[in-house]
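Here the complex is missing a single protein chain, while all its other protein chains stay put.
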Amino acid sequence: MSTEFHWSRKDLLGIAELEPEEITAVLDAAESFQEVSARAIKKVPTLRGQTVVNLFFEASTRTRSSFEIAQKRLSADGLNFSVSGSSLTKGESLVDTALTLQAMAPDLIVIRHAYPGAPQMLARRLAAGVINAGDGAHEHPTQALLDALTIRERKGRLDGLKVAIIGDIEHCRVVRSNIHLLTKMGSEVVVAGPRTMMPAAIAKLGVTVSYDLDEAIADADVIMMLRIQLERQSKMLFPSTREYFRLFGLTRARLQAAKDDVIIMHPGPMNRGVEIASDVADGSDSVILEQVSNGVAIRMAVLYLLAGVRQAVA
Amino acid sequence: MSTEFHWSRKDLLGIAELEPEEITAVLDAAESFQEVSARAIKKVPTLRGQTVVNLFFEASTRTRSSFEIAQKRLSADGLNFSVSGSSLTKGESLVDTALTLQAMAPDLIVIRHAYPGAPQMLARRLAAGVINAGDGAHEHPTQALLDALTIRERKGRLDGLKVAIIGDIEHCRVVRSNIHLLTKMGSEVVVAGPRTMMPAAIAKLGVTVSYDLDEAIADADVIMMLRIQLERQSKMLFPSTREYFRLFGLTRARLQAAKDDVIIMHPGPMNRGVEIASDVADGSDSVILEQVSNGVAIRMAVLYLLAGVRQAVA
Partner (left out) sequence: MSTEFHWSRKDLLGIAELEPEEITAVLDAAESFQEVSARAIKKVPTLRGQTVVNLFFEASTRTRSSFEIAQKRLSADGLNFSVSGSSLTKGESLVDTALTLQAMAPDLIVIRHAYPGAPQMLARRLAAGVINAGDGAHEHPTQALLDALTIRERKGRLDGLKVAIIGDIEHCRVVRSNIHLLTKMGSEVVVAGPRTMMPAAIAKLGVTVSYDLDEAIADADVIMMLRIQLERQSKMLFPSTREYFRLFGLTRARLQAAKDDVIIMHPGPMNRGVEIASDVADGSDSVILEQVSNGVAIRMAVLYLLAGVRQAVA
C-alpha cells in the first residue's frame, strides 16, 4: 500500500488532519531510515543543499536535538534560530519574523511555540514546508509518530490495542496527537489522571476517561506515562509529589493489572519517583529509550517526505 | 568593467573606504549568487574547508542568520562564538579573544560589536579577513550593499536618484553606510527625523537635512524608513509612539508626494504603526523582503571575495 502512496502535504501540522495511509507512510519511511543511524557512516545525501530552520520559541532538549541530528544525517543545512538573541525580543511579530526567514529561502521550518496554532499560521503564509514541533498543548505530531513507530515495532500493529495514557492530560503537549493517531489507527485509548488535570471536553476525542490508575491500566497493551510539570505545583493542581506518586505513579506492583506483555512509554524527561518508579522506567517492559531512537528516524522521514513535495513543486 | 576589476581588500570594514568600482564588484558578484538560493540544491562548493567565525557581541536575527545561511550555501564551516558563554565574561579583552580565535586558523571573522572601531582594531591585528556586521552606529556595510543591490535591481542604476532616509538618523546602525554608498554612487540623499535624533554633523556627509517627512520624500525615488528603538523611549527622544507616527510615520496618503514608482525600504525589524503603516509595509511599493533575500546574496559575495584574497596570499 505504502509503495503506491504519494505524500502530498507541504506541512506536518498535526495528526488530526492526517489519513491513516499518511500515518503509515511516515512510519514506513522512518523504518527505512532507522538503518542509517546504525551505520558506521551515519549520513545519506538525501537533503544535501536543503536549508532547514529550527525555530524554537521554547526550551527543548530531546525534540530539538533529535531534529538537528536528523538534519545532519540527511546532509541538510540546519540553521538554529535563537529566540533570546532574536528580533522577537525587539517586539517584531511572529509573522514578520517568519516572512523574513522565508525571504532567505529555507526549504523547511521546524517550529515549537507556546501558542496553539502558531505553526498553522506560518504554514499558510510561507512557501516553505512547516513542521510543528509542539504548539502549546495542541499538537506535537512527530512525538505521536515516534510513539506509534515504537508500538508498531513491539506489537506488530496499531489496531486493536488498549492504550492507557496517564497523568497531566490537560497540559501535556503530546496527549492530543497521540489520541488522534491511536484512535484513527483503530486502538482503544483510556486517559487517566487527577480531576484538576483532566480537560472537560477530552471524552469528545473518542477516549474513555478514568480518574483511577489501576482501572485505566487494566488489561492495557501499552501504558504511556506523562511528565508532571513540577513547575505547575505552585498552582496547586496536586497536593504533593508524594501524594501524586501514591495515586498516579506507576510501580512494579500496580503493573500486574496490565497485560503480561505490556510496554511502558514516557515522552521524557522523566521525574523518577513522581510519575514513574525508577525500576519500572529501567525495567524490561520499558521502551522509553527506543522512543528516543525512533524519534530520529521519524524526523528523518518527515523531513524527507516534505522535502520531496517541495522538490516536486520546484 | 567589473570583469577586469580584482578585489584586493583583506577586510570589509565600512563603505567609507570603498571605491565605486569595489561597490559595483560586490553587487555584480552578489547578482551571480542570487541564483544559488533559487536552486533545489542551494549549495556550491566555493568555500569548502574554509573556517568562518561569527563573533556577535550583540543580538541580531537577520544579519546573523543571513551570514550563517550564506556560509552554508558556500559550503564554508561556520563557527558561532557565543558571547554569554565566552571568556569575555571572565574579563578577557577583545584583542586576546581575537588572537585566541586567530590561533585556531579561521579564514574569515564576521563581527558585530557595540563599539565603533572594534572590527577595524581586529582587522589590523589578524591575518584572517574581517567583515564588519555592525559596529555601533558607525558602519554596517553589508546592509548598505544589500540595500544598493535592491535599488539597482528596481531602478536599474544607483546614480541620479533621490533617496530619503527617515527616522532615528543618529542611532540607527545602517544610516552612515547607506549615505556613504549612495553619495559615492551619485545619488542625492535627504535625511529627515526628529531634532532629538539628528546628529549635528550629519550634513558634512553630503546630505540634505530635513525635519519634515513630507518635504523629505517629495519626488523621492527611494524611501528608507528606519527602525525606532522603542527601548530608547525612556530617554524621552520622542513624546509617544502615536506622536512619532503622526509626524514621521509613513502612510499611504503621505506617499503621494513621492514619485509614482517610489520603492519603500526598511532594514527591519519593523515597528508597524510606529515608523511605517502596515499597508505600506505590505504594499506593492515595498521591497522590504527583497532586501532580506538580497542580504544572503550580498553576504555570499563578500565572503567569496574576501576568501579569494586569502587564497591568493596563501
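In order of appearance the chains are A and B, and numbering begins at 1 in each one.
The definition used in the following text is that a residue touches a chain if its C-beta (ideal position, glycine included) is under 8 Å from a C-beta of that chain, and two chains touch if they have at least 3 such contacts.
A quick note: this is a predicted structure, and the numbers were derived from the prediction, not measured.
Within the whole complex, the absent chain has one touching residue among A:Arg62, A:Lys155, A:Lys259 or A:Arg310, and that is A:Arg62.
By the touch criterion stated above, the residues of chain B touching the omitted chain are 48-51, 53, 77, 79, 81, 84-93, 96-97, 99-107, 311, 314. Residues 37-43, 56, 59-62, 64-66, 68-69, 72-73, 229-231, 268-272, 289-290, 292-293, 295-296 are the ones on chain A that touch the missing chain.
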